[in-house]
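The complex appears here without one of its protein chains, the remainder shown in place.
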Amino acid sequence: MGKIRNPKELHSYREELLAKRTASRKVIAVCCGTGCNASGARKVAQALVDEIQKQGLAKEIDVRPTGCHGFCERGTLVLMHPEETLYQRVKPEDVPAIVEKTVKNGEIIAEHLYDDPVSGEKHVKEYEIPFYKHQERLILGKNGLIDPTKIDDYIALGGYQALAKALEMGPDRVLDEVKRANVRGRGGGGFPAGRKWETCRNAGRQQNALPPSGEAREGGSVPAEKRYVICNADEGDPGAFMDRSVLEGNPHAVIEGMIIGAFTIGSDEGYVYVRHEYPLAVKHLTVALEQAREKGLLGKGILGSGLCFDIKINRGGGAFVCGESTALMASIEGKVGEPRAKHIHTVVAGLNGKPTNLNNVETWANIPLVIEKGADWYTKIGTKSSPGTKIFSLVGKVNNTGLVEVPMGMTLRQIIFDIGGGIPKGGEFKAVQTGGPSGGCLPADKLDIPVDFDTLVEQGSMMGSGGMIVMDDKTCMVDVAKYFLNFLKFESCGKCTTCREGLRRLHELVTEITEGRATLETIQLIEELAATVEAGSLCALGTTAVNPVRSTLQFFRDEYLAHVNEKRCPAGVCKALITYEITDACTGCMVCKKRCPESVISGDKKQKHVIDTAGCIKCGICNDVCKFDAVRVY
Amino acid sequence: MENLYVIIPRNCTGCRTCELACAMVKGHDGALGQSRIRVFPTGVDKYVQMNCLQCAEAACAKACPTQALVRNERTRAVELDAGKCIGCALCEAACPFGHIRFDRASAKPLKCDLCGGEPACAKFCPHRALEMR
Partner (left out) sequence: MTVKFTINGVGVESAAGANVLDTARRYGFEIPSLCHHEAVVPYGACRLCLVEITKGGRKKLTTCCNYEVLEGISVVTDSPAIRQHRAMVLELILAEAPDAEPVRELAKRYGVAFSRFEATRAVEGEGPRDCILCGLCARVCTEVVKADALTFNGRGDKRGVGTPYGEAADPCVGCASCASVCPTNRIAVKDTRDKREIWGRELALVRCESCGAPVMTEAHRDHAVRIGPLPADYYKTCTACKRKSLSGRLAKVGS
């Protein structure tokens, strides 16, 4: 079918698709997001396709490679619809048995089921697994049903209905709805999207000027002034991959959001700025844009209205700083990715000096939902100040790592323990780092705070783009501060003195602490310097760079003092301050002696071994290989 | 006709008080090399005072890439806006008469601006060889 010429045709096209996809036809969704791909998901999918073909079941069973299902700890994930049976850690050699037993005969193979790491309980249905049960997957949920390279999958689920509705509502009512829904930016700033759209829409507009583009007019519309919409997909926070999974798994949600935004603001040109390290996202987005154009959902006269809008993809060059809006726009313009002072906001003068509305991937993906279901529905989810859901990448020392989408207001404890399954290997929760390199570390007594934009800031951290790194008692908080300072020092554009020199010196000072060369003056200098870096830097990379060291000094000061006063690392991490020792639990098995790369372990068979600390490089291999837990680090 | 800077070489004795006055008033360290006005011997007991003629079509102003040489409408002098000067020395190269000179030490040209209307050289000349009329 060629272009869909109007909303009515979109409805009937969807009806046709649904009719073809009868309820009795089963779908086996194989998670083929980047994470599961690394676990061999493509091979699993291919094996399924081949086996289904071999068994002559291709007409009744649809093997669908989809985007990320979120439960990355248990990849490769295979989700069978309509039963919602979930198999985890599937390998290609498991496929014949799965097809024979489960697909053909409905028999469950217990070894592929999710088993709770704490209770040992097994679950068959995806929605019963605690990891999924407590989530509200408004955005990510569709990833389990969509092949991102097939626009029909998206349309069959109701995709682009929100766009049709928006075109009928008109830009003023759409803007009103987005404002009432209080959609706050999901990229880190938390700025109300509706207000941003409005400022952009009104920028440079004079009285009695032409109406904004997008209103249905004969022969197409003419923009009053050039405006741009941009999707920020530069996602640079270490450990964050929410935007990647949305773009890989459901690119049309983002596209639809951008078209609605362009309609409201009066833009005819959009960009998705994707970081260079996301080739699969770029591939799926490219296919999606092409298919949207073919269907008349992008280009001139969208769905028969006067709206003309198209989107280009811009790939980043490997710079975290290009996630900052002014640096991003400089990069699109072909200049070096350096931020500029934001005395004049980009909504007024941004890309090429024109009014530009930039939003994050997840923000755009929320828009079709808001228009389709309405602001009243949307604001019932989450909290008053932060409605809706948020996708977090839950990583680190937690049992169930992956992407979780929860309503704002859920507590850290619920996310980390109920969904995340708690700390593995009997470790003890120590801290959770939220907001990436711009965020802070919150200790155990903050576990019951509700997660929303304002509460996190009040408590000493921030939402950021949604990174959530869990840390246990074997994590050194000084080392964590050092890690983030090193990252930002490397990623700083280097333009302003406070960030370029300030972060370099902060890293030097914190390194001194981890190497036992610091004094109390070092800590004082860190605090003074951090204040200036925060107050005087040109862009948010610099001003927020102090948050990890500041928050760890605030909540874990005694750990810093142990490093400084006692030259001791309580978590046993900072190499210069720890000692490896073999305890009486040693059975003399000689395994560590063989594996020691420096050959500093002595002792015969059945004799307690001894480490010569003078030559020990603290690599930790002896501890890793010891089956008797006889190595002590202190 | 007012605000006209007049040079009368016939009256010049070569005493170079004008150079001293200029260097002390306009120079940044008072050294004679900072003087904008220079006296040249042209024959036996004959001298000419060489100073910027504040040309109507000033070549220095035209050559300057930052428009740092601008005419002051009141004094009619071409003045240097030091803040805009980038020290490229094109003004020195362009002046057909060699009056504006680039000072490497301060990285700025030495430009006569008629001291804002009351030139020190004319004030201190003992022989009425320099006058504001």
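We call the chains A and B, going by the order they appear; numbering starts again at 1 in every chain.
Please note the rule applied: a contact is a pair of C-beta atoms (placed from the backbone, for glycine too) under 8 Å apart; a residue touches a chain by one contact, two chains touch by 3 or more.
Computed from a predicted structure; not experimentally measured.
Counted over the whole complex, the shown chains touched by the missing one are A, B. Only one of B:H28, B:K46 or B:K123 touches the absent chain when the whole complex is considered: B:K46.
Interface note for the absent chain: among B:L20, B:C55, B:V70 or B:C88, the touching residue is B:C88.
Only one residue from A:R21, A:R315 or A:R500 touches the chain missing from this view: A:R500. Considering the full assembly, A:E508 is the residue among A:D376, A:E508 or A:D558 that touches the omitted chain.
By the touch definition given at the top, chain A reaches the unshown chain through residues 319, 321, 336, 340-341, 343-344, 489-498, 500-505, 508, 525, 528-529, 531-532, 535-538. Although one chain is not displayed, its contacts with chain B can still be listed: residues 8-10, 38, 40, 42-43, 46, 48, 50, 59, 62-63, 65-66, 68, 81, 83-90, 92-99, 101, 107-108.
Note that in this section only the chains that are shown with their structure count from here on.
If you average the CA atoms of chain A and of chain B, the two centres end up 68 Å from each other.
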